[in-house]
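Here it is: the structure, laid out below.
For this view, one protein chain was removed and the others were kept in their places.
Chain naming follows the written order as A, B and C, and within any one chain the residues start at number 1.
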Amino acid sequence: MNVLYFAWVRERIGLPREEVDSTAETVSELVDELVAREERYAAAFADRSALRVAIDQELRDFDAPLAGAREVAFFPPMTGG
Amino acid sequence: MNVLYFAWVRERIGLPREEVDSTAETVSELVDELVAREERYAAAFADRSALRVAIDQELRDFDAPLAGAREVAFFPPMTGG
Amino acid sequence: MRILVQEAPFDLGAESARFAAGHTDIGAVVTFTGVVRDSDEAPLQVMEIEHYPGMTERSLTEIAQEAQTRWSLGDVLVIHRYGALKPGEMIMMVATAARHRKDAFEAAEFLMDYLKSRAPFWKCEVTAAGTDWVPAKEEDEDALNRW
Partner (left out) sequence: MRILVQEAPFDLGAESARFAAGHTDIGAVVTFTGVVRDSDEAPLQVMEIEHYPGMTERSLTEIAQEAQTRWSLGDVLVIHRYGALKPGEMIMMVATAARHRKDAFEAAEFLMDYLKSRAPFWKCEVTAAGTDWVPAKEEDEDALNRW
């Protein structure tokens, strides 16, 4: 699936998007996999309560299932307006 | 003193302003004098609760004193905006 | 602060752009524009707006000054027309500028609530059926109680 990063999450991980092969069933499991990979992911996901997640462009919780998801995005709380 | 009328008060009395010689001490006494004059004043002032009064361009009550007043205006509740 | 009472139309676009331009210490601009709406019953031919020259300017200035006392505002604009207006024409506008949106919104609503019931304007609707002075609404008087 396509994984996107925005704002300081993007900066810490060092790229705006990547294709990830994963068997994670939830967002949390996907984050666990990423964190186990490299230090920069661990830095980005250190405090999950400071992050928001969208599945296929809809805001969801970290325990949301990933079945059928094509696009998962991680970012800090939004500051529009 | 100068007495001004606006909106339907003006229409009922038939003029927008007039010079009135009066010894009335309050707005209410001035209205009593006007009402005693002619039917058109009685019609305009029939329901004083439906009217507002300004003395020298400041909203006041009907029991406000007239001492020193140069301009008294009568009108229905305002509908600005 | 800028208060205008005039018979001529105003240019909402130009006024809004001029009001919002060139500030770097404000983050929020709110405008309210009142438009002549067609009557609920008969088609409206004209809305006649009468006012009390002198007292109008004075009361609008007082209301704007009160808003500046109550909220932290960078600027305030009030424009109100009088005379004969057609449906769809703009009657008036207020604009507020502030650092934060809450101040700009609240001040604009305050201006509108006071202007409705405390500025000496009276509206008369002219339809084929005749002329009708628009009555003041109790809810407009009630709206003042929240400030």
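Heads up, the rule we're going with is that contacts are C-beta pairs under 8 Å (C-beta built on N, C-alpha and C of every residue); 3 or more make two chains touch, one makes a residue touch a chain.
All values derive from a computational prediction rather than experimental measurement.
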item: Chains in view that touch the one left out, judged over the entire complex; value: A, C
item: Chain C residues that touch the omitted chain in the full complex; value: 11-18, 20-38, 87-88, 90, 99, 101, 104-105, 108-109, 112
item: Chain A residues touching the omitted chain (full complex); value: 4, 6-8, 10, 54, 57, 59, 73, 75-81
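Following the convention adopted for this analysis, only the chains that are shown with their structure count from here on.
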item: Cα-centroid distance, chain A relative to chain B, in whole angstrom; value: 72
item: Interchain centroid distance [CA atoms averaged], chain A/chain C, Å; value: 48
item: Set of chain C residues in contact with two or more other chains; value: none
item: For chain A, residues contacting two or more additional chains; value: none
